[in-house]
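What follows is an incomplete set of chains from the complex, kept in their original frame.
The letters A, B and C name the chains in turn, as written, and every chain counts its residues from 1.
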Amino acid sequence: MLGAEEMTAIWLSLRVALVATLVALPLAIWIAYLLARKTFPGKQLLNGVVHLPLVLPPVVTGYLLLVVFGTQAPVGRFLSETMGVTFAFRWTGAALAAGIMAFPLMVRAIRLGIEAVDPGLEEAAETLGSTRTRVFRTITLPLVLPGVFAGAVLGFAKALGEFGATITFVAAIPGETQTIPTAIYGLLQVPGSEPAVVGLVSVSIALAMGALLVSEWLARRMAKKLGRA
Amino acid sequence: DVLVFAAASLKGPLDEIAAQFDDVTVSYAGSGTIARQVSLGAPADVVILANAVWMEVLIEGRHVIPESVKDVASNRLIVIGAAGSGELALTEKAFVERLGDGRLAVGLTDAVPAGIYARASLEALGLWGAVSDRLAEVDNVRAVVALVARGQAPLGITYRTDADVSDAVEEVAAFPAESHSPIRYTAAITPSDNPDTAAFLQFLSSDEGQAHLTAAGFLPPQPEPID
Amino acid sequence: MIEVTVKKALGQFNLDARFSAPQGVTALFGPSGSGKTSLINMIAGLNVPDSGRIDVDGTCLYDSTTGRSLPVRKRRVGYVFQEARLFPHLTVLRNLRYGGTHDEAQVIKLLGLSDLRDRMPANLSGGERQRVALGRALMCDPQILLMDEPLAALDAPRKAEILPYLARLRDEVSVPIIYVSHDMSEVAQLATTLVVMESGRVVASGPLAQVLSDPAIVPLVGVRSAGAVINATVSGRLLDDGLTEVAFSGGRLLLPGNFGSLGQKMRLRIPAQDVILARSRPEGISALNVLPVVVKAIEQGKGPGVAVRLQAGDDMLLARITKRSAGRMQLARGQQIFAIIKATAVGREDISL
């Protein structure tokens, strides 16, 4: 039922979604922390920008990605010249698109987690001589892990399902950028391709469920440790 | 009221045509989407697809009245490049040279009509082998234009009607019409028994209707292919 | 040396406090809602005053005129919060070590924490939690210790166990301690300085003995809390009877229990209410300690009580008796009488070595 091309798409999707989630996670944590705990000029603007990929039709986001990260675009050229990172028609570009689309979901989940941490504990850690960085690393972050897991699983699921921005930005090159959703889209355009679609959809669901179960398990273990369960 | 479900690429001229009537509403989407919607009971009175295969599916499923199916326009498949990039010869050498280490943007070659035509033409011209692993396949012809316009891909294959969408691209070559099966925009009436549909379809085929289409770059319907 | 002058409006509540305290333990005493927690939060840097200045041992922590405000982590305060604030994701041991491992073994032993080491905070009882919080603050080797009713959740034997450790801390490590408490025997045992607060204001402050022997302060601190504090030396031991003899300028006292070592200096609180006065040396009574004293002053309180200052050698004692007794005994300044102090009245919690 699943041909070689589909198998390639599955592996690629998995890699794209994992990389997107893992790379975006630290940044999401940082932004979430800023939004939850700091006040600074332009905070609401940052908040708005983070939410943009959610509001805009994915095609528009894909187009904006082209404008910013395309080979001819300043940022894209700068990155490729200085760091050798190119996004155009590469799986890295697919990961970028997926990461950006997943970003608002991750930030929001983590932010809610941070807001739930008693600032009194951070104060206590500070009185014990900890720098802000250490307080964050040793107190805030561990206590926010449930939120981080939630954010990661939401992000991963979204990254697995992302279609519009990805295909617009990096097209669907088998083995390089053709993920499960683009494969499904292609199949859907052809009459009678339903069985193959069902196969790919099932794989997507299985992957996301797997991630979900792992994150729930981690969160439960965590809660148990904190004596909440 | 007449509800028309039409291929998105027709939006420009079809909006103008619909504006001639008080009671015609057009909903645009991809041909595959429209076909599936109509086969699942969409309340469309008229269907205009850019994809003959899907029209066959609708006919077979009795979702459209077979006798009403009618070609309303045609199109040309062309190669676009960045504005000012100059004529392109339809040879392997020219393609390879122009592409450099870039990619050729096309619609999905086994799913999107424009992509299917592109593959047929490339095969017919013996170019397929040279470019088949250099493709950047996208879901939509507009994305092809965007990729070429943003300099992401040096060349792309689209309909002639799409080249106008962006000033940053221009037509650099046109595929011979016989290098692919005819590009057919076919209209049909659904069994909704709406008496007003006839007038709309008629107008579409009228000189005035056709004028709107040709102004947007569409070609008149091609004669029936000889099987 | 701690010097604090701060003003701060907190909603309806106005804190306007000023006190200075020498080395040692400064007790912050006052009714619920009088601003004690708010005040030490400012010392810790968790709360910024509207104006004022805070100095600890020559270091300026805060000064509104220069805009200086040392960050919390640089103030090196060991803060024991009213609600423990243990890190819920760390074991007891890792909580303890969070700020440092100063004196680890000793702290764990004295606070009875060794069995709790691997527990998670959620599985601790209220008292256990507070002990861990105390240990954590001690182990960060603080330059000033702020304790917000740290022992309120502890039972008497635990309290008695921990207090000497705090006293030793005060004497040996010479780290200034600000100690919020509702329990005067705790305060009296530890404090060198007493600061009494009411409605955001400091209503009395000064050396403990002086403040406590001021009759005007009695209604503020409660009748049971008044009493002299004297310095004495362990001078003998009656092993058979389980008593320890201590000497001070006014004579010798027998106290229950074996404590200290011969020659050791100690501090002793003699609650005013536990001193009985007699015109002649009583015979055949169970109270072991009878000291000749001279009446130095008789101060009328507001209620039924009279505070009598007594000179015993170079030290001052305080007795609180009823007006009626004072009248019946015809007490007068300069009179030579006897003070009867019951050995068991001086509890272990009133003695600090």
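We adopt the following convention: contacts are C-beta pairs under 8 Å (C-beta built on N, C-alpha and C of every residue); 3 or more make two chains touch, one makes a residue touch a chain.
None of these values were measured; they are calculated from a predicted model.
Overall, this complex is built from protein chains in the amounts A x2, B x1, C x2.
Just so it is clear, only the chains that are shown with their structure count from here on.
The touch graph of these protein chains is an open line. The most central chain, judged by C-alpha centres against the centre of all protein C-alpha atoms, is A. The geometric centre of chain B is 90 Å away from that of chain C, both derived from CA atoms. One finds 57 Å separating the Cα centroids of chain A and chain C. Between chain A and chain B the centroid-to-centroid distance comes to 35 Å (mean Cα coordinates, whole Å). Along chain C, no residue makes contact with two or more other chains. Multi-chain contact residues of chain A (touching two or more other chains) are absent.
Listing the residues of chain C that touch chain A in their complex gives 44, 46, 71-73, 75-79, 81, 83, 85, 87-89, 98-100, 120-123, 136-137, 140. Residues 30, 32, 35-36, 53-54, 57, 103, 105, 108, 110-112, 135-140, 143, 146-147, 150-152 of chain B touch chain A in their complex.
Here chain A touches chain C in the complex through residues 118, 120-121, 123-132, 138-139, 142-143, 222, 225-228, going by the rule given at the top.
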